[in-house]
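The complex is shown incomplete by one protein chain, all other protein chains being positioned as in the whole.
The chains carry the letters A, B and C, assigned in the order they are written, with residues numbered from 1 in each.
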């Protein structure tokens, strides 16, 4: 029709070639969502397992994703350098849409006794990282964040259990470092932070298994809970993860 | 942490100021999805009502949307010129995520007897239209598409009912115009195309009601089924829809 | 060759369709350049005429430019809505390159006795304006800036002539409004600001003449010195300038 010219206003938002791409999705207003649905504090086992299972569905759908890292209400998907180039819009929207779809569909599997009382929603962004160093630093950034938040939240909710109101609990923690918070947990609550479940302390890592010789993507997904993407050891042992770039 | 510099790689994908913005979402592989879930052909009343109700939720959430137009597996949301500027990524992802969430949650309300057998997903894009003319041409483009597709699909499925296989049904229709298809419906099937439900022929329009004097957004949403956004009459009678731009 | 794939990394930076586009070029380090070449203060007649003549060359080259507005070391070129769409990169670079080329070539015509002692350079940007209102506000913005700067500079150099050092001249003017500065000129220096050459007070406007009936671009360029793009009168009398958009 004579109106078709308006299609020409669509912009081609191709992501720059040859970069690693991270798609990060994260829950919108999940503080409220968690409260409304009685999430356990600071970590709700069911909520985290649900996130992991939705993320797995994304890896199954998009075989260019080499790994994914999740904490709290967020998940980051790492798309290998050299993957078939996609419009940013389409990549982001299709990823977040499928994730959300799965989240609602799988909800009853993890929250048996709880109705979904409002519609959960996520936002998404795509970020380009040009080198292995920046990709590793990205993952390290998220894992350091996981650590900082989890130490803090663990203390916060222990103080609240003890009877402090939110404002006083915040005041007690304000300005303290993670190491001091760990000591507080140990001294005041007899909690050895490092003995808490690794999943809460480290986040959740999904890695696609590759058939080593041909670098063919495979649908086997490994799930790590106790791992450290900040140091070098993990990357030495799993060097294949970042080896699948077409342009090296 | 020292890794925070990686946040700096996120690009600021602000949409150009002062344009009308259309967010269009549309189902991924909905041909397959429709078949799998036994959608009626060519139009499934339940599926269309479900789309409309999801779209309503989007208008309730984002009060900068002045109207929305839906056909088949797609919906377009029109955001008024001069609305608070948003990153394209966030706008697209939050919109498609909430739509999908609603789609899965509301599914049982419309498909009583049907389980959802796979996860529905949509993609989304944002397009800028600088003028009222281009906005109107956009909506006209979609409504003309609705007409062309619906005349064609109506014929196609009538021919199939009659026993033609897909390939022969296609051949029969190939190269014919919409007017010829309407005659075929009339002559061979005694169907007056214009008497079919307006909703299937025209698509579905949601319009936000405004308190006329102050142009305050309101949560009342009008739902139109028999309307024509291609000609001038509709826009004369509803001139307020496009009058809410900050820069005129 | 097998290396040609690298061409694929070039991004298509198309400007959004259907907007007015302003290309603004402006001199880099022109304070230094003006001092080095003994520009008269606050306005050097030769420098301004040189800018105007370079701008004229740009209008002759690119017939989609409807008008251009210059002050000090800058020039803005307004490209009509609906012009053949161009890559932003190419538009910006070709415009600024031709302008610079002309600036150096025409230098001796205006600065007879002065060698060019260093290479003048300009930067350029392209900005999209979706509506007539924003286009007019853009031009008004530049002309208001012209006024503010010129009143200020006129006072500043009068005070300097009188013997004040730069720091004291600045102090005297700091915090005063344009109207107060005009009074100072009148009271202390017997200068009627409004009687100074319009060109310095208003800037320089080039307008392409159009053959009225066919809206065919024409190579006749009008040159205005005493005009006001802030109020409505100019635009009423010259309504044809903004009437050449394909999408109205």
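Here is the rule we go by: a residue touches a chain if its C-beta (ideal position, glycine included) is under 8 Å from a C-beta of that chain, and two chains touch if they have at least 3 such contacts.
Predicted model, so just to flag it, every value in this text is computed and none were measured.
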Handout entry: Touch criterion as defined above, residue of C:25, C:169, C:185 or C:207 at the omitted chain
Key = C:25
Fill in the blank from the handout: Among the options C:94, C:173 or C:191, the absent chain makes contact with C:94
Practice task
Quickly run down the residues of chain C that touch the omitted chain.
Solution key: 1, 3-7, 9-11, 13, 25, 28, 57, 87-90, 92-94, 96-105, 116, 119-129, 134, 137-138, 140-141, 144-145, 148
Fill in the blank from the handout: Even though one chain is not shown, chain A touches it at residues 16-19, 81, 128-131, 133-134, 247-248
Practice task
Just the residue numbers, please: which parts of chain B touch the chain that's not shown?
Solution key: 8-9, 11-12, 14, 16-18
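FYI, only the chains that are shown with their structure count from here on.
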Completion exercise
One copy, chain A, sits on the other, chain B, after a C-alpha rotation whose size in degrees, in steps of 5, is 180
Completion exercise
Relative to chain B, the most remote chain by C-alpha centroid is chain C
Exercise for the section: Go ahead and note the Å separation of the Cα centroids belonging to chain B and chain C. Expected result: 45
Completion exercise
Touching two or more other chains in chain A are residues 9, 11
